[in-house]
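Here the complex is missing a single protein chain, while all its other protein chains stay put.
Chain IDs A and B follow the sequence of writing; residue 1 opens each chain.
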Amino acid sequence: MKITRKDFLRLSGLGLLAVAGRKAVRAVAERSSVRSSGQTSAPPAKSVRWGMAIDLEKCRHKDGCDRCIKACHSTHNVPQFADCAHEIKWIWKEPFQDVFPAAQTGYTREFFGDLPVLLVCNHCDDPPCQDVCPVDATWKREDGVVTIDFHRCIGCRYCMAACPYGARSFNWQDPRPALATINPDFPTRTKGVVEKCNFCEERLAKGQGPACAESCEEKAIVFGDLEKPDSEVRRVLRSRFAVQRKPELGTGPSVYYIV
Amino acid sequence: MFMFEKALTGSRKYWLWVASLLLVVLAGSLCYVLQLMHGLAVTGLSRDVSWGLYIAQFTFFVGVAASAVMVVLPYYLHSYQQFSRVTLLGELLAVTAVTMCILFIFVDLGQPARVFNIVLHPQPQSVMFWDMIALGGYLLMNAAIAVVTLTAQREHVPVPGWIKPVIILSIPWAISIHTVTAFLYSGLPGRSYWLTAILAPRFLASAFASGPALLILLCLALHKLTGFDAGREAIQKLAVIVTYATAINIFFILTEVFTAFYSAIPAHEEHFKYLFIGLNGDRRLVPWMWLSVLLSWVALALLLVPKWRTNIRLLVVACLCIFVSIWLDKGLGLMVGGMVPSPLGAVTRYVPTLPESTIVIGIWAIGALMITVLCKITLSVWKEN
Partner (left out) sequence: MSDRPLILAGLTLFVGLVTTPIWHGALDRKAALTAPPIKLPAQEKQCVAPASYMRTSHMQLLEHWRNEAVRDGQRQFVAFNGKTYDKNPTRTCLTQCHTDRKEFCERCHNYAGVSDPDCWHCHNDSPIASRSTP
């Protein structure tokens, strides 16, 4: 039986496609099939929404206090770089006039303008960073924590462009040389991935509070379940007037500021 | 099928050109290896200006790629026969430009080895996903169209029927690639310089000005080097397209400036202020932005007057002016202006470093090499005909 070259190539090509297709189907099936044996399913979580109220007045009691920043950054192995262009920060302070530029006029700026405001990721209800991530490396969990899978992140930094709050940092280089001490219980990250405040989700999993809140001597950071009407954070929000950062953008931050 | 052997024979000048380009590519590759080893810290990017030259170049060259529609549409949809030679060149330019775009994205990634996560874990809610679909599809379409058309011309047979719908599809697809790219930026709530509905139309207008300008320059260069004649009418028609697109682009920019400054809303104003006046003492971009404005007006003047537009020397000047002007606006001003001031009002300097610039020039060299090889093949086939 004579076969033309064209037909031979066509048959070989189809054959290759069939083999590749089988592999692809297998791969997809494996991904969606039952995973490792003996998996414990987590108890169905009652609806929790983690949130935070930061009392800026209490925060101002101690001038230049940065206990919370030290606690967070040491717990999570956040590197300290000399070059501030490459800085990584999960929690930091900025002047009031830069955080709430619309909340003051020329005359109120006199008092409030330079006062420090503690900033973290807002763990938004509708996070723009989640919308833009092309690989689902960042997403909002059911308990409201916006988290990052450092294994999946491709370092495109789209989430950094999307965040209206400047809450995210990128590892421009290997972070380990810039770490004086390493907390052995928490991984470092590698160059090329984005990171940010994670609401101490590894501590939340063990029933502990966030490092920043627990380290504050003035108890300026109140962390809790925003869904629970009698939680401490809800009581605080009922008793004093609190604002969010850029609420007009519709992101729904979980971090409130008591001015 | 790809007739590469036609690119392997050439004059001394041709090989000198190819060799110099390869050297530039080598330099860029070495710098990229440096970036792989040390991370993106070798660039001038920072926490506040996290996107810079790489993504800006990507944005600019998507525009160049999309501009192929300006020759495909008249030729295939309206049988404008004067474009018979330049259509294929436009499609080859599109293939080259999209390849450069993909390379620019790739070198910008912090974890390039994980790039296939975009395919393994697709996220349809992310505009970047659709950008990948649009660009990938456009690349395949134009490559197929170019290969099929050129092969048919070599064999002196009509193109197969199935390529016609692909060509027609490439017309709205070209519009879509640059719209999707604009949507990457214009949907971000925290970036007021980008959060404007006119971004996509601006992108398209600037694309249709800079792309055909590059095509004109390419045709004239080929004429000088190989005697290839695109046809006087084709060049003039392309020039008219560039004229209209330049005028519309300038108009769009002026509408943006009006909204920003008449409303006097600080969040809208401050990005324009940073670019055109300077903010907090940082005036690095100011001369470049005004140069961009000046060049676009010079180009418009040269193009509007028929006596000047039909003068080939002045047309070359006009094309260079508008190409550089839009490169400055889209390839530099758009990115840095969008990121400065930061969401917290910080004005951070961004200066591309030497490794960063070398990588960019290396990718330009890859583009130049690609278009050289593709034109060499195409012109060889046409010469034999």
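Just so we're on the same page, a residue touches a chain if its C-beta (ideal position, glycine included) is under 8 Å from a C-beta of that chain, and two chains touch if they have at least 3 such contacts.
Keep in mind the model is a prediction, meaning the values are calculated, not measured.
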### Query
Which shown chains does the hidden chain touch?
A
### Query
Which of these, A:173, A:188 or A:251, touches the one chain of the complex that we don't see?
A:188
### Query
Among A:23, A:151, A:219 or A:240, which one is in touch with the chain left out?
A:151
### Query
Looking at A:58, A:109, A:141 or A:228, which makes contact with the chain not pictured?
A:141
### Message
What does the interface between subunit A and the hidden chain look like in terms of residue numbers?
### Response
35-42, 141, 147, 149-151, 182, 184-185, 187-190, 205-206
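The rule we apply is simple: only the chains that are shown with their structure count from here on.
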### Message
Report the inter-centroid distance (CA atoms only) between subunit A and subunit B in whole Å.
### Response
34
### Message
Please output the residues of subunit B touching subunit A within their complex, sorted ascending.
### Response
38-41, 43, 45-48, 50-51, 105, 108-112, 114-115, 117-118, 120-121, 123, 125-129, 132, 184-185, 188-191, 266-267, 338-339, 342-346, 348
### Task
Enumerate the contact residues on subunit A facing subunit B in the complex.
84-88, 94, 97-99, 101, 119, 128, 131-137, 152-158, 160-166, 169-174, 190-194, 246, 249-251
